[in-house]
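Quick notes on the structure that follows.
One chain of protein is taken out of this complex; the other chains stay put.
Order of writing sets the chain letters: A, B, C, D and E. Residues in each chain are counted from 1.
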């Protein structure tokens, strides 16, 4: 019962893909960066593993921010809030890692994220993208939500070949192994 | 056994709608904003999901405050207390999200909220209004409390058509999809 | 086995009324306000609901303090300790709300509270007084403790009529609907 | 198996009396006040009620300190550690309240406490002394430890008359109702 | 299902060896050191013992940092994040101690760690290396991951002799008794 893809590219919002016992789903991750004192807020009934994944993504983004014109004290002078609707639904696992990190990078650097893209993948502290489960269900959910491009971990590329053409048809499936590639694909190019 | 609607428009008080196993109810959300050091207080036996919903609303209001003449350090220099009477009754769920956010915006900007309005809806970090359950019971409770206008999530509009005219008669039911519309409806216009 | 009423009016001490499975009781709420850094201490084996009620009362008193000549930074420069003897007896519920708030207001403004008064009522963040249970038992306990005047929530006024004259005889029972009225009755008038 | 009474009067050490299922015992409460940042440390396996009692005593001593030449910021510039040997034995209850408060007052004002005195009584935030249980067992333990003077709550005075002369013989039993009296008796007079 | 050894020497990444009920595994420990306020972040579902081991390693590295040109306030002015992928897999025990400490030292001093080395050993606060379990399984895992050199605790040297030549063949196994030796072996020599 999730919404269709955003119609417009936005800052701080990225579409992720979830896999539950009742199938795949999309979840739209929202990030607000506000003047503050370095507080991190994680809401949307995230479990421990997901919260750690968020923290890992935040540290990765912090470590690369200097290269993107962000001041050293930016993260001490701002609060970061990551929220995943729907607020009553428990969520867990590491596979929203690159999605949360992308939404945060977008919010910090004020660059828009493509509205027609979705992604799934665990993130490490150094920006590597690790494999995830439930690829088939996630791709089906992305398709139903009107997504055109899906980023998946490089190590899951081999699993795509095993899926029926019916599932992958019409979807651009891009394997990524590092956050560099994720940001390259997901951020809207300024002209 | 809840009170009838306020007779006068007030700052920092908004009427919400609850749905329990014994039917609908109204709950009057109160917000105080005090000189302080950025502390958030949430009382009234709120559960985890409701507390996260309150935090999400606070972050949303913070993110739009600059556009309403609020200084950047306002939230570091004030404490915000959100309380929901009756203090001994446990409350939970995300559907008071827009109500708490409206009460907070009213308190922060010192604008009055209409006494004859009630509302229900989950809020996201970017101000989207998500659908809720128990619409029928909530509308009945609003009616009994003398409310004239009820704001409901846009995605619940389809559910109104299924209700008997007896329930909706005499109630102005306004679907809203974003906090912009909520504030537009709920705040008293200064003349 | 509680003490009789204070013989002298004091600052920061107010008589409350409790209702337990073994009948009513009085409890003398004590507040100390000390030079400090804004810490709140709540002791006397208070349960969660009672602690939230204390916090609600504190925020209410903070919100009206400016009108009573208290400096804006008073609450950042002082610690507030609320204690309810007897320390080993667990206490809970919201009905000591107005009592705790009155004791705190007395301590903050250094105004004496009448020694011959007792009170019961839930407080809201905006100072409204909400109804309580166990009225009969509480009035009996007040009487036994030598109390002359009892403040009760306005919404409990209807319950007084149902009590036998034997209980209410000799007690001045004053219904109150807002903390304004509570403070008006409880504080000793300076001449 | 507790030690005999101190041979010399000391600062920050006061003898308390405990009552357990296996009889009475004495426990020597120790307080250190150190240059610091206002931290409170409570060790010796104290239970919740005892910790709250310690906090209540600390606040009482803070509230009277100004009258004894202690600077307003003393408690922000010092850490206070209250310890009750033996460290592995769980302890709880409010009856060590006046003992902990006396040890703290001694440490803060650097006045010695009489080595031949012991005491028992709950303390309130305003310095009242409330009654305790196990009087007989506690007096027996004090006697065995070579104590000469025992302070007991005024409300327990009636219980002394019910004890056999064998128990009370040789003990000076002084009922006290307020910390004023406790400090008057326990502190060594400077000449 | 772990990755093969890094192809290039990196800063802040060290290969550790784990031993679980299903055999040995390698785990790549990542450390980021960021401008901050002295916060320590430990993610990757680490258990209590492993977290304490990380803290022990951090304190050891802090204690030797001055000798390596690190300013005294470095650790108050930076945040340290230690992460162990895969984020959903619980990890515990003290045997990753020297690996975490080496990764942190590399990140703090910005010296690269050899990509073809792995290590296992408990660390103490003074840098001693204590013995570990599961040596055989760990060596097998290192070999499968393409590791050429493995550092093991000196006290485990006796266990190597009991292994079949098939296991140890092709692996350089170096016993170490102190972090000095670990860093000597693991850090890439600048030329």
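Methods note: a contact is a pair of C-beta atoms (placed from the backbone, for glycine too) under 8 Å apart; a residue touches a chain by one contact, two chains touch by 3 or more.
Just so we're clear, the structure is a prediction, and the values are computed from it rather than from any experiment.
Trainee: Specify the shown partners of the omitted chain in the complete complex.
Mentor: So, spelled out: the chain left out of view touches D, E.
Trainee: Return the single residue from E:16, E:44 or E:93 that touches the missing chain.
Mentor: That would be E:93, which touches the missing chain.
Trainee: Looking at E:10, E:30 or E:122, which makes contact with the chain not pictured?
Mentor: Candidates E:10, E:30 or E:122; residue touching the omitted chain: E:122.
Trainee: Across the whole complex, list the residues on chain D that are touched by the chain not included here.
Mentor: These residues of chain D touch the chain that is not shown: 10, 12-13, 28, 30-32, 34-37, 41, 43-45, 79, 81, 83, 85-88.
Trainee: Which residues does chain E use to touch the chain missing from this display?
Mentor: So the residues of chain E touching the missing chain come out as 38, 48-49, 52-53, 55-56, 59-60, 62-63, 72-73, 75-76, 93-94, 97, 122, 124-126, 128, 130.
Keep this in mind: only the chains that are shown with their structure count from here on.
Trainee: Roughly how far is chain C from chain D, centre to centre by C-alpha average, rounded to an integer in Å?
Mentor: Taking the mean C-alpha position of each chain, the two centres sit 30 Å apart.
Trainee: Provide the list of chain E residues touching at least two other chains, using ranges where the numbers run on.
Mentor: Residue numbers touching two or more other chains: none in chain E.
Trainee: Given which chains touch which, is the overall layout a line, a ring, a star, complete, or other?
Mentor: Chain contacts: open path, no cycle.
Trainee: Under the stated touch criterion, can you name all the chain pairs that qualify?
Mentor: Taking the chains two at a time, the touching pairs are A-B, A-E, B-C, C-D.
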